[in-house]
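Only a single protein chain was left out; the remaining protein chains are all shown in position.
Chain naming follows the written order as A and B, and within any one chain the residues start at number 1.
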Amino acid sequence: MLATLGMQSEEDLIAYLPPAVRFNSRLSMEDGKSEFEIVDYFKERAERNANGYASFLGAGVYNHYRPVLVDAIVSRGEFLTSYTPYQAEISQGILAAIFEFQTMVCQLTGMEVANASMYDGSSAVPEAAMMAVRVTHRDRILIARAVHPEYREVLGTYTHRQHIPVEELAYEKNGRLDLDDLKAKLDDHTAAVIVQSPNFFGLIEQIDELSHIVHGKGALLVVVFTEAVALGLIEPPRHADIVVGELQSFAISPSYGGPFAGIIATHEKFIRQIPGRLAGETTDASGHRAFCLTLATREQHIRREKATSNICTNQALLALMATVFMSLYGKQGMRELAEQNLAKAHYLADKLPLAFDAPFFNEFVARTNGKSPEQINAALLDRKIIGGLPLARFYPELENCVLLCATEMSRRQDMDTLAQAFAKQ
Amino acid sequence: MIRKVSKHIVQNEPLLFELSSPGKCGYQLPALDVPPVDPAKTLGAENVRPEIEDFPEVSEFEVLRHFTRLSTWNYAIDLGLYPLGSCTMKYNPRVNEVVARTEGLAWAHPYAPEVLSQGCMEVIAALEQALAEITGMDAVTLQPAAGAHGEFTGVLMIRALLEQRGNPRKKVLVPDSAHGTNPATARMVGYAVENIKSNERGMIDIDVLKRAVTEDVAALMITNPNTVGVFEENIREICGILHEKGALVYMDGANMNALVGISRPGDFGADVMHLNLHKTFSTPHGGGGPGSGAVAVAKALTPFLPSPRLKRNGDFWTWNYDLPDSIGRVRAYYGNFGVLVRALAYIMAHGANGLRQATLDALLNANYLRALLEPNYQIAYDAPSMHECVFSDDRQAKKGVRTGDIAKRLIDYGFHPYTVSFPLIVRGALMIEPTETESKRELDLFADAMASIAREVENDPELVLKAPHSTRTSRVDEVKAARNPIVRWQPRS
Partner (left out) sequence: MSYPETYKFTREHEWVHPHGAEAKIGITDHAQHELGDIVFVNLPKVGNSVKRAETFGSVESVKAVSDVYSPVTGEVTGVNDLLAQKPETLNEDPHGEGWLIKVTLTSPEELQALMSSAEYEEYIKAE
């Protein structure tokens, strides 16, 4: 090959680079390692994590069973090692799967259009806010305080330098959005009202009621979810204008917070304002059904500085995991799974003093009465149990409150142990 | 002659919804070990949905077959050369997949106590350190989820620094050869975009740049090597021009596969850059994600890095949230950790010498391919190529055949097409990046295919214009899809 280029050594390939830009030393790192050394290194790291613990953490990342078929399918090189399906003729597999994903997201959320996925739930929130700004030509955003605190932080990062004012809406004594606060703050400049349901405390918001209030002022209602399993049982936010959320619950391992798959879904009338990639149905030259990426003119590679977003990739492989998961559970399984989560969480909650009395799905806030959450959690760690999330970290007003989550993976015996740790003096 | 592929039976497959029939399922949950609860009573009847309308009902084996059949309709790196320029489609080592699934890593919860997350934190710290060394920068954040997200993070930091200096300034300069994400990003951070025209060699024109850099300019977003695969030889001078006026240099690291071990952006004057871990560092593209857009910064920008940052207390890692100048979070949690594990495994497998060797091999493959293609295709610029080479369809266009048509014909020869019609500064661009992981045999086959297509363009252009001829799906009607968008399946009423 070098001879073809008339060169003696590979160093000749870079000989023309000005010396001032050349890096002439050796990178300061070790020599290459063998496969088993690498596997060992990561095993050792894994052992320094919470191996073999039962966990009651939720708060946006959930512990659900991953059917083995998921990895069998996503490990196929044809899915794992392909890229964005710009060449539709040799990408029909991933395009059809994305089309199925978009369809199932619509069915789950009660929307008419969903894109091929977003980075994650948190970054989908500012994308929804910016979409609402484009649609309404208004610029003020209201967001419920019971939306995931890190999602709210991400929204702030995006809006702060675009000079989009964001205000928080209080929650009521029962943990749900304070409708009076909403009515007081909602005005003719409000582009969107963003609420989460089930909210960060696990509580189901009154979407219908607040949609009337929001739409009465001409603003858009954005509904966020972090626990997708809830949608197997809970009425979807059909009256929302935009739904964004996180599908980590659908066979995506927690993986210390990512990669996950976010979604954004909306009504057909807003299809040209939705960010990210969309797969669409069409036909090929012989008239057979075929799929392709469509409405690409919204995107950065065509519209450049006028694009709906700078988003370039989606989370195709994670979206595929979620698609396989939804296919396996199906109509019946999605409901049974949600009912199991509901039953487990209520079994645990019945043993504990609750901070809020609104209906909840598989997460709830418990009071620690007399002990600190840290004391309780430390005692639980000795029993190989990771307790709930102490809420004071995000909500100073909720000192001595813990956010707990139970899923189909939670064992009764561990729940009993956890309840005892709360009770013991 | 088509040598790489032969005809092969492909299975047809309907959509899942069309396979569905009532009562079928592909799951088995354990028996409930707690009393069941009545959803309507617990949640309120108004909060409970009767069912998920039209959701599929299929068996486990049907699911497996369905997705296996779909998979056979895809091309993939595992099947052959995937020469998408600027996408760095290299081999995705399978050990990366294994280590990312190590139970203690894959099931780590982001809110687990720090004392039980030390393994994850060590992985993050090790990768941050390795990437800082590779880029010659001071610090790295691994929070951004993808390249474009990294760009957003980087430009936001630039804005924060300039604001602290008293004036965020008004615009960002972007060469006309840049990726579309660059101008879109600048806008998202509140900057106006000014395009800089490239010179006749496909590089930044120093005089044009000097005139454009005023006190209003916040930054230049530059890709190096640029999108025509050429090293910006005046890069130090370019950075100097920006710095002299108090502006910063953002480097788009999409093409870092050309530089690892031989040149460091931190050394030649870049202030901030992103790295696409799914390109240079071999994590799988997965049909379009997940990516990871690590961002490396020079010292002046470190106070503005996204929150939280890792901090070492003796032997113990903690997350530090006390960062008054930070731009804040760009996403929840700490980044696409599973992707970070794979990237670190890649770096470990190569080590210092292996990384440099991989770069040289990538350059060799690109230049070898360029030499084989030049007799038949018009190279866009004479300047030496690095990891990719860009041609124009000038010669073929005379016969009415454009780059998009040649791309479709390549499919018949068993290859994924190159990047079509980008960069925009080249008329009818063919942008080709083979990467270091291709063998000479595969490159020769590709060059043969391209030569054969060039002959077809001369002798039988219709054959090329109607391609592909051998795929299960013939040319897809994108116009119909866009005029009447159907983006979900619906039952026939």
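The rule is short, and it goes like this: contacts are C-beta pairs under 8 Å (C-beta built on N, C-alpha and C of every residue); 3 or more make two chains touch, one makes a residue touch a chain.
These numbers come from a predicted model, not from an experiment.
Colleague: From the listed residues A:R303, A:K351, A:K371 or A:R412, report the one that touches the chain absent from this view.
Modeller: Here the residue in touch with the unshown chain is A:R303.
Colleague: Residues on chain B that touch the omitted chain in the whole complex?
Modeller: 421, 478-479, 482-483
Colleague: For chain A, which residues touch the unseen chain?
Modeller: Where chain A meets the chain not shown: residues 272, 296-297, 302-303, 306.
FYI, only the chains that are shown with their structure count from here on.
Colleague: State, to the nearest whole Å, the distance from the C-alpha centre of chain A to the C-alpha centre of chain B.
Modeller: Roughly 20 Å separates the two chain centres.
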